[in-house]
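Now for subunit A:
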Amino acid sequence: MAARPSKVYFFGTCVVDLFFPDAGLAGIELLRREGVEVVFPPGQTCCAQPAFNCGHLAEARAVARAQIALFPKDLPVVVPSGSCAGMMKQHYPDLFKGEPDEAAAVSFASRVVELTQFLVNVLGVRLTDRGEKASVTWHSSCHGLREMGLDDEPKAILAQLSNVTVVPLTRERECCGFGGTFSVRYPDISSAMVEDKIADVEKTGASVVLSADAACLLNIGGALEKKGAAARPMHLAEFLWERTK
Partner candidate 1 sequence: MPDARANILGRLRAVQVEAPPPSDFSVVEKKTWSPAARLERLRTAMTAVHTEFLDATADGWPETVRAFLVAQGARNVALGPATEAGRLLAAACARAGTPAVVPYDRPVEEIKAALFGDVDAGFTTVRSAIADTGSLVLWPSPEEPRLLSLVPPLHVALLSAATIRDTLLGVMREERWAKGLPPNALLISGPSKTADIEQTLAYGVHGPKRLVVVVVP
Partner candidate 2 sequence: MSAEHGPADFHASSTKALHDPQLRANFRRAMDGLMAKRAAQFPDPAEWDALRTLAASIRARTLAKLPELLEKLEAKCTANGIQVHWAESADDANAIVLGILRAKNATRLVKGKSMVSEEMHLNDFLEKNGIESLESDLGEYIIQLDGETPSHIIMPAIHKSRQQIARQFAEKIKGAVYTEDVDALTATARRVLRQKFFEAGAGLSGVNFAVAETGSLFLVENEGNGRMSTHVPPVHIALMGIEKVVEKLDDVAPLYTVVTRSATGQSVSTYLNVITGPRGAGEKDGPPEVHLVILDNGRSRIFADPEVAPTLRCIRCGACMNHCPVYTRVGGHAYEAVYPGPIGSILTPQMEGLAARHDLPHASSLCHACVEVCPVKIPITQILVTLRKEAAHATPGSTIRDAGGGRDRLEDLAWSGWRMAHASPLLYKAMGAALRVFGPFVRGGPGPLKAWTQARTLPRAARRSLHEIVREKGLPDA
């Protein structure tokens, strides 16, 4: 995928679809502005990670299979979530090992790409900041970081915004405590983790905490709101689009 494709699929993810649609739309607009045609198969739902992570593989496979069928052409599948991208790229081949549709799953997985990485590494976007001065911090979501290797790209793209200062978290690489069903199976531990995370966010003095993963934003944002903290959560795509449109 070194060549610049003129057309891509967009997999919105369920959390973006239901809770952060503006982030999804921003991702699509960022791609379209670069002259890339965006295809959005309407039947798409979820990457199946919740069931997969809980060990309910048959259920995960059924849902994953339904997604794969919607993205048949040899086009990149751009995903505005490191976690869902990681699920589809790293785990679909294992999930379908020995199944009749293993080849389709492997092909699909090979085409999955995280949105920020696509913008930076494939499209080489150059952004012009039109926003007010802002101080933000970056939460490196675990699956984006450790399954997709999403580390330098968000920083590189934020560095293009002349009016934005990025104040790093003390423990940028530490999990926010979401972990899917972990947050409700072990709510005390999960709560302790997210409380530490928002304390870290508040210490930066940033007005916005950015992530490329909507699930972390749901978690961190919910904790910020519960505490009545000033900082608000925002998906990186939405932040980029709002400042540059």
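Regarding candidate selection, all candidates are chains of the complex that A comes from, given by their letters.
Here is the rule we use: a contact is a pair of C-beta atoms (placed from the backbone, for glycine too) under 8 Å apart; a residue touches a chain by one contact, two chains touch by 3 or more; residues count from 1.
Remember, predicted model here, so these are calculated numbers, not experimental data.
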item	value
Touch-positive candidate for subunit A in this complex, from 1 or 2	2
Residues of subunit A that touch candidate 2 when the two form their complex	10, 12, 14, 16-22, 24-25, 28, 37-46, 48, 50-59, 62-63, 65-66, 142-143, 146-147, 173-175, 177-195, 218-219, 221-223, 225-226
